[in-house]
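Below is a structure I'd like to ask you about.
All protein chains of the complex are present and in place, except for one that has been dropped.
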Amino acid sequence: MTGTWVDIAFGVFAVAAAWFGWRVFVTDSMVRATFSLLASFLNVGAILVLLLAEYLGVAMFFMMGVEMTVMAIYMVAFMMNPAGLNPMQMVHQPRVAVVVGVLSTAGFGAVALAADLDTVAIVDPDGTIRALGHELMGSSMLVMQVVGVTLVATMVGAVVLSAASGRFGPADVGSVPPAIVPGDDTTRPGVDVGGDGGGHDHDHGHGGGAHGHDDGGDA
Amino acid sequence: MIEVAGAAHPVVGALVVVAVLALGAMAVAVTESVVTAHVAGSPLGSAWSRPWRRAALVLARPQPVTERPDTLLWVLAPAAYVGMAALGLTVLPLGTVWAVADVRTGIVVLGSAEVLAMVAVFLHGWAPNSPLPLVAGYRFVAAGLSFLLLSIFVLIAAALPAESMSFGRIVASQEDGAWNVLRQPLGLPLFLVVALAVSLHGPLDVADAGELAGGTTAEVSGPARLAWGFARRAMLTTYAVATAVVFLAGPAGPLLPGWAWLAVKSLAVVVVLVWIGQRTARVPVERFVRVAWTVLLPLSFLHLAIAGVVTLA
Partner (left out) sequence: MAVTRPVPGRLARWAGAAPVPVHVAVGHGGDPVLAQLRADRRVEVVATPRHATVLVVAGHVPEAARTALHATHDQVRAPRATVVVGVEGTMVGIPHAVSVPRTGLVDGLVAVQHDLLAGDRDDPSIGPDDNPVAWQGVGPHGQGGEGMMGGVPWGRPMAMPPVEGRDGLALDRLALRLGPFLAGLPPLLVVDVGLQGDVVEEVAVEPVPADEPPGSMGTDGEDRPSVVITELVALAELLALVGLAGMAVRVARLATGPVTPGDVAGLRRRLDRPLGLRTATDGVGRLDLSGRAGDITARWRAWLDRAAAAAAGDRVPPTGTLDLDALAHELLGMELGAALLSLASLRPQLAAATALPAVAA
């Protein structure tokens, strides 16, 4: 009985994960694309919970929630009109992407269907798994903890360094945008290269195209 | 010794969660009304029924239209926010031997609900496609990324003496030893900060702020506004229950049944939080973020370290 329900739930979550994954590429807004991706990940997390990897599944909710929100904020803040709801195309090089996508899906699908997967429960006769657990949670624990604290310190340090009110004075004093073509100062953003008016050039040049495109691609 | 039983029947569980959130939200609304009237020096007599009359009027109003809103997400945001309040409540023990689903990873589930609640608030600000709600959404994410870490460390500290991430075990460990409010005194104020911030209440209501014309609610009226008001109070309910469970041993207590003790303790937390809200002005979001990272987060590290040493001793 329970097994049937688990199978049904797996099917629902799997279809939902795939459907939201597809929505990422057909929606016309960066925020919608980002949160479609989040919804896809949430369904994958639910599948992990079904597979009794409870912690991994729930942690996926947690981590993907934060990651996708930060991504959405960056996308809206870098290109908003006013909240990024004016439509835009969310894909780059769509043909190549379609070909690669179909090939990789076929590859993984072939492996999943054709491979002879082991269905026997692992009994761990020589205690390898137990030894691995003791290693990770025992003598190597200190290393793990140090790595964790180092990562936190790195993140805090990055925030401190990038804050406008950095401890070494205002962080943006003297900072110059890099040239688009290395070594060619005339391609530096903000430098008027002449020809048509500066403001107009910016509106249509890098404002509309370059970075907007890059942001969309990250989705 | 409290033993929390396994999962409840799904239908019973869902009904209990809905009932607790509805009753809790009503209790929060009445407390807010009474405390506000008291602070204003107004007669308290009509304060009890004021929330219902205001709710009826809000319900009778239509929803505004904005230019190119994301209608679907605008509708879903309050639903998702209530949903996260409900998800958080499912893993909390609501009676002496009973939780809807006392899973082993309880504190991680509550943390996930908190993160996804942040997503819901951001979307509530983003969906109307209007500047002030959008700015309110930005603000909430800035605050959210700061208070999420606090809540993680406080909950991990509470899990240490229980040797489990389950809230049922956390209650049991307080029954065997001292309540966490005594054993881990730094934790309670830190967790109350989280409770106010995640439920958009009082001095930490950075998203629905008056200076942004109501923040994420600036373009909302009618049933959607009622839903959002309910969602905020439901979230406060969940966090009041969580505070009672983690620091005041939840359902544990003599004579009265467990659910009654939990209700009394949770209501006390609600009164404290609402009282703070009417006495303390909204903290500027920049200051909140700065204090969270430079004061509260180091404090929560210290708290965790102390909790670890005490547990080992």
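Read from first to last, the chains carry the letters A and B; within each, the first residue is number 1.
Everything below uses one rule, namely that contacts are C-beta pairs under 8 Å (C-beta built on N, C-alpha and C of every residue); 3 or more make two chains touch, one makes a residue touch a chain.
Note that the structure is predicted; figures quoted are calculated from it, not measured.
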Out of B:15, B:72, B:178 or B:213, the sole contact with the unshown chain comes from B:213
From A:28, A:135 or A:184, the answer for touching the chain not displayed is A:28
Looking at the whole complex, which of B:255, B:281 or B:312 touches the chain that is not displayed?
B:281
Using the document's definition of touch, tell me which of B:20, B:37 or B:235 contacts the absent chain.
B:37
Please output the residues of chain B touching the missing chain, sorted low to high.
35-42, 46, 49-50, 52-57, 59-64, 67-68, 131, 135, 138-139, 202-203, 205, 209-214, 217-222, 225, 277-287
List every residue of chain A that touches the chain not included in the displayed model.
28, 77-82, 86-89, 164, 172, 175, 177-178, 180, 188-190, 198-199, 202-204, 206-209, 211-213, 216
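Definition applied: only the chains that are shown with their structure count from here on.
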Taking the mean of the C-alpha atoms as each chain's centre, how many Å separate chain A from chain B?
28
Please output the residues of chain B touching chain A within their complex, sorted ascending.
68-70, 73, 103-105, 108-109, 111-112, 115-116, 118-119, 122-123, 126-131, 134, 138, 141, 144-145, 148, 293
Can you list the residues on chain A that touch chain B in the complex?
29, 31-32, 35, 38, 42, 54-55, 58-59, 61-62, 65-66, 68-70, 72-73, 76-77, 80, 82-86, 156, 159
